[in-house]
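The complex is shown incomplete by one protein chain, all other protein chains being positioned as in the whole.
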Amino acid sequence: MAIMNNKAQDRLSFGSKALDEMIGGGLIRGTASLVSGAPGVGKTTLGLQFLIAGIKEDQPALLVSFEEFPASLIRDALQLGWDLKEMEREGLFKIIFTSPEVLLGSLKAQDSPLSETLYTLSPERMVIDSAAHFQRITNDPVELREIYNTLVNALKREGMTSLLLDEAVDVLALQQGRMASLPFLVDTVMLMRYVEIDSTMQRAIAVMKMRGSTHQKEIRRFQIQKGGLKIGDPFIGREGILSGTTHRIA
Amino acid sequence: MAIMNNKAQDRLSFGSKALDEMIGGGLIRGTASLVSGAPGVGKTTLGLQFLIAGIKEDQPALLVSFEEFPASLIRDALQLGWDLKEMEREGLFKIIFTSPEVLLGSLKAQDSPLSETLYTLSPERMVIDSAAHFQRITNDPVELREIYNTLVNALKREGMTSLLLDEAVDVLALQQGRMASLPFLVDTVMLMRYVEIDSTMQRAIAVMKMRGSTHQKEIRRFQIQKGGLKIGDPFIGREGILSGTTHRIA
Amino acid sequence: MAIMNNKAQDRLSFGSKALDEMIGGGLIRGTASLVSGAPGVGKTTLGLQFLIAGIKEDQPALLVSFEEFPASLIRDALQLGWDLKEMEREGLFKIIFTSPEVLLGSLKAQDSPLSETLYTLSPERMVIDSAAHFQRITNDPVELREIYNTLVNALKREGMTSLLLDEAVDVLALQQGRMASLPFLVDTVMLMRYVEIDSTMQRAIAVMKMRGSTHQKEIRRFQIQKGGLKIGDPFIGREGILSGTTHRIA
Amino acid sequence: MAIMNNKAQDRLSFGSKALDEMIGGGLIRGTASLVSGAPGVGKTTLGLQFLIAGIKEDQPALLVSFEEFPASLIRDALQLGWDLKEMEREGLFKIIFTSPEVLLGSLKAQDSPLSETLYTLSPERMVIDSAAHFQRITNDPVELREIYNTLVNALKREGMTSLLLDEAVDVLALQQGRMASLPFLVDTVMLMRYVEIDSTMQRAIAVMKMRGSTHQKEIRRFQIQKGGLKIGDPFIGREGILSGTTHRIA
Amino acid sequence: MAIMNNKAQDRLSFGSKALDEMIGGGLIRGTASLVSGAPGVGKTTLGLQFLIAGIKEDQPALLVSFEEFPASLIRDALQLGWDLKEMEREGLFKIIFTSPEVLLGSLKAQDSPLSETLYTLSPERMVIDSAAHFQRITNDPVELREIYNTLVNALKREGMTSLLLDEAVDVLALQQGRMASLPFLVDTVMLMRYVEIDSTMQRAIAVMKMRGSTHQKEIRRFQIQKGGLKIGDPFIGREGILSGTTHRIA
Partner (left out) sequence: MAIMNNKAQDRLSFGSKALDEMIGGGLIRGTASLVSGAPGVGKTTLGLQFLIAGIKEDQPALLVSFEEFPASLIRDALQLGWDLKEMEREGLFKIIFTSPEVLLGSLKAQDSPLSETLYTLSPERMVIDSAAHFQRITNDPVELREIYNTLVNALKREGMTSLLLDEAVDVLALQQGRMASLPFLVDTVMLMRYVEIDSTMQRAIAVMKMRGSTHQKEIRRFQIQKGGLKIGDPFIGREGILSGTTHRIA
C-alpha cells in the first residue's frame, strides 16, 4: 500500500480551486473526513470529484459502496462527465461493492477477501459510501463508536486520505443522546445541506472542523454540474442555514 | 417482462409538460422514485397520472394496492376522468390487490402467485401504494432497509420504472433515528406537501433528488383536477414550505 | 340493511348549506370520514347534526358511543334543540352504548348482540364516538391499523355513510412513528381546531382530504349554536392555524 | 346523599359574577369539571371558592385531599379570608384526607370507610385535589382512563357537582401519546395558566369546553386576593397565551 | 428541636430587603421552599444567605450537602464574605455531609446517626443541596413523589423552615411525563435562571408560587456579590425569560 507521506501539510486537491480554498488548500494527506448531508444533496458527487482529481494526478482511487450497485454509480457518473469504466481499465480506479463487515475485516487482517484488491490498487484516496451502514453491525452507540474508531485508524494507518459519506448528522446540536460519534473521530467535517429560499431548493456547503489547518468559515451555495460541484456565493441576508431553520433577515 | 432499455436517459412522461420539466424531461427509464406526502395530498392521483400517460404510449402499467380496494380506486379515478376498467379490458392496465409479503415473494421467485400476472402484463410502469406497508413485516429499521433495498433492486432488475408512494417522510431532517431508509435507496424523491396560506390549504410539489439528471429546484403549487395534477407557480414570498413552518416573508 | 346506492356521487347533506359546500355538496354515500379535534371543540355536535339531517330525510341514523352515557348525550342534544328521545320513539334513530370489541364483532358476524339492532334499524348514517377507543384493544400500531381497516371496510360493505370521531390527530405532521393510520384509511378527513386569537378561544374547521371529490380549501371559523355548527369566515391575516402555532401576519 | 336535581340547567355559582359569566351562569348541577394548571397558579383557591359559595347557599361541601394536610389547607384558607374550621363546626363543610384507592372504593361500595362521611354530609359540591394522584394506581393509560371514567360516573351518579383539580394538561395539543383522558371525560374544562408579560408573572383563566352550555371564549387575567379569584381583562395584544409561547403582537 | 411557632405569618428574612419583599416579607416559618436553577446560577449562595441571615438572629442553621465537600463550601463562602468555620465554632451553624438515604432515615427515626446532631443544633433554618439527589433512591416517579412528600412533611413536623435546592425544573411546562413532583409539594417556588441578553449571561429570579401569602410577580435581575444576591430591576422590554427563549420586544 501507499506509504504515508510524512511531509507535513501535504494537500490533496478536489480539482476545484474554490473547494480547495474552503479547506485551506486541500485535504491533508492521510486524514479522514466526514461528509454529512441529506439524500440527493450531492455527497457521492463530491466523493467522485475527489477521487477523479486524484486519478488525474496518478493517485490510485477506491470507491467502497455498500448499497448502490457499481453499474448505477457508473451510469450516474457518466451524466457528470466521468467515465469510471475507462478509469477502471486504466488501473487507477476501482469500485468495491461489499459489506461494512467485510471492509472492516479486510482493514484488520492481511489475508482477507479485499486484501488483494487493496494491495494491488494501493489507493491513496478512498471514499466510503456510506458510513451510516456501519450501524447495521450494532445497536450499541458505544460499540459503534469503537467500530468507527477502528475504521478511521485503519484508514490512517494505511496512509489513505478518505472521505466518509454519511447521512445528515446534526453536528451543531447540543448533546442529546449518548456519545455522538463520527464528527469527533474524523479530522475534517464538511456539511452539505438543502436550503429552501424563495420557494426553491438550494444547496449549501460548509467546513465545520479541520484538525491541524485553518479553513474558510463561509457557508456557500453550490450547484451540481458536469465536472462536479460548482461553488457559489455565501447566503447573504440569511440566518439559520445549518440548523435547518433558514429565514431571511428582516 | 420488458427488457430494460439501456439507451441512456430514456425518459418516461407524466403526460404533463410542467411535471416532466420538473424532473428534467420525465422519469429515467428503469429507475425507482419515492413520492412522499400526507394523506389526501394527491399521491395516488400522481401515480395514476403516471400509469395512464404510459398506457397512452402503449406501455403496460401496473398498480399494486395494499389497502385500498380496486373498486374504490376505480371509482375515484372516474372522478378524475380516467376509466380504469376500460383500460383493464384493453389489456394495458392492471390493479393487483395483495400484501407486501406476496409482492416481495413474487419479485424474488419465478413461480409465485403474482408471477403470471407480471409475466402476462409485462409492465413498464408500476406504482406501489404504499411503501409504508412494508413496515408491517418488521420492526427492525436495519431489516426494513434491506427489504426496501431488495424491492428497489428487483423493480430495477425487471426494467420497470416505478413510483413508490409513501407517507410524509421528513427527508430534509437531520438524522434522528437510525438508518433513514427509502430516500437513500431510490433514484428520485418527489415531495408533496400541504401548505397553509391565507387560511386555505394549498398543495406544494418539489423534486428533491434525482440521480443522473438535473431537475427543477422550484417548489410549486399544484391543484388536482380532471386529468391529474395541474402545476402552478412557485410560492413567492413564502419560507419554510417543506419544513412545515410556512410563513410569509415580512 | 340498507343496500348501497351505486349511483356515483350520491351526496348526504349535513343540513347546512355552508358545511355541505365545504365537502363538495355533502358526504359521498357509502364513504367513511374522520373528524379530528380536541375535547369540546364540537365533534359530537357535528356528528349529531349529520345524523339528524339524515333523519329529516327519513334515513335511519345510528350513534355508537363507547364512553358517554346515552342519557348524557340526550341531555346535551336538547340544549342544541334536538330531541333524541322523540327521534328514537319515531324509530329512525338509535344510540348504542357498547364497546369497540362488541361493535367489531357485530360488524363481522351475523348473529352477534348488535346484529338485530343493526338489522332492524338498517342505518344509512352512523357516527362512532370515538375511534380513539379502539386503541384499547391493542398496543401494536400495525394491528391497530388492521382493526381500523376492518372497521372501515365493514361500514362500507354495509353501505353506511359514517363519521368516525377522533382525538386531535396531527394529519399534517411529517412521519414520526410507524404507520400513521386512520387518516390514510378513510375517504374524507375533517379537522376541527381551537384557535387562540385576540385572547379568545375560537374554533376552526377544514376539510383536508376527500377521495373522489373536490372540496373547499378554506379554513373557516365556526360557532356552536342551536341546530349545530354555524360556519363563518376564513381566518384572514392569520397563519399556522392547523399546526397550532397561529399568529397574525405582521 | 343529595338527590340529583333533574331540572335542566340548574346552575351552581362560584360566588363571583365574572366567574359565573365565564361558564354561562355557573356550573351545571351534577356535572364534573376539570381545572388544569401549574403548581401555585390558584387551582385549590378556585376549588375552595366554589365550595364556600355553596356553603353560603346551605349546600354541603366536601374537599378531598390526597397530599396536602388539612391543617395546611385550613391555614392557607385563613389567609384568603375563609375560616374552614368554623365551617366544619357548622356541619356544612368537611375535608377528607385519604388516598385515591380509598376514595374510589367508597364511591363504589356502600359500606366503605368513607361511606358514613359521605352519607352524613351528603355533599352537593365536591373538590378533588388532585386528579393527578390517580396515576399512582396504574401505569397503563387505558386502565387509567377507565379509572377516571369510573370516578366521573360515580360522582355524577351521586348527584354531586365536582371540580377535579389537575396538573397542567395540554388540552390543545395534537395527539401524541395514547388515549388522552380526563379532558374527554369531564363536562367542563377550565384552564389556569401562568403568563409572562413585561417581565412579570401574570395569571390567565379560560373555559375550553362546556357540555350542554354556551360559555365565554375570552382568556382573562386574574389575581388571587381575599375571597378568591378576581377576574380581570382579556390579554389584548397578546398571542399564544394558552400554548405557553405568549408574545406581543408587533 | 425547635418548637413550631404557630403565630400565623411569622416571617424569616433573607437579610435582604429586596429579596424579602419578593416573598411578601420573608419565608413563612415552618414552610418548605423549592429553589430551582441551572448549575452555577447561585442556588447555594441564596441558600447560604438564608442560613446566615438566621444566624444573625440567633436561629440555628443547618446545611445538608450530598455532593460538595464541606471544605469546598467553606472556601467558596469565604469569597462571599462568610466565615462558616467561625459560625460553626459559635455553635449556630453546621454542615452535614451525608446521603439522601441517611437524611431520610434520621428524619423518620429518633435514634438515627443524624439525630443527635439535629437534636443538639435544633436548627430553625435548613438548606438541602440538592433535592435532585433523592432521584438516586428510585427510578419510579410515583415512589419519588412519596419520598419528597415524606421529606417535606418531616421538615415541617420538625418546625424547620427549609430551602430545597434543585436542578432547573420547568415548572411552567404543560404536563409531559407522569406526576411532576416537588413544585406541587412545597409551599414556595423560587426560580433562578440564566438569561442571555446583549451577548452577556445575566441572571433572573422570580417567585412563582407561595402558599398562604401574596408575593411579587416581577422577574428581576440579580448579581452575586459579597453578602449574597443583589436584586436589580425587572427585564423591561424582554419576553420569554422563564421559558428560556428570551428575546427583545421589537
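As written, the chain order gives the labels A, B, C, D and E, with residue 1 at the start of each chain.
The working rule: a contact is a pair of C-beta atoms (placed from the backbone, for glycine too) under 8 Å apart; a residue touches a chain by one contact, two chains touch by 3 or more.
The structure presented is a predicted model; accordingly, all values stated were derived computationally and were not measured.
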{"item": "Chains on display which the left-out chain touches in the complete complex", "value": "A, E"}
{"item": "Contact footprint on chain E, counting only the chain that is left out", "value": "38-41, 67, 69, 72, 75-76, 78-79, 130, 132, 135-136, 139, 167-170, 173, 194, 196-202, 224, 244-248, 250"}
{"item": "Chain not shown, touching residues in chain A", "value": "8-9, 142, 149, 153, 171-175, 178-180, 183-185, 189, 206-214, 217-220, 234-236, 238-243, 245, 249-250"}
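Please note the rule applied: only the chains that are shown with their structure count from here on.
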{"item": "Chain hops separating chain D from chain C, counting only touching neighbours", "value": "1"}
{"item": "When chain A is superposed on chain C by its C-alpha atoms, the rotation angle in degrees, nearest 5", "value": "120"}
{"item": "Chain B and chain C, separation of their C-alpha mean positions in angstrom", "value": "30"}
{"item": "Multi-chain contact sites of chain C, meaning residues that touch two or more partners", "value": "173, 245, 250"}
{"item": "Overall pattern in which the protein chains touch one another (line/ring/star/complete/other)", "value": "line"}
{"item": "Interchain contacts, given as pairs of chains that touch", "value": "A-B, B-C, C-D, D-E"}
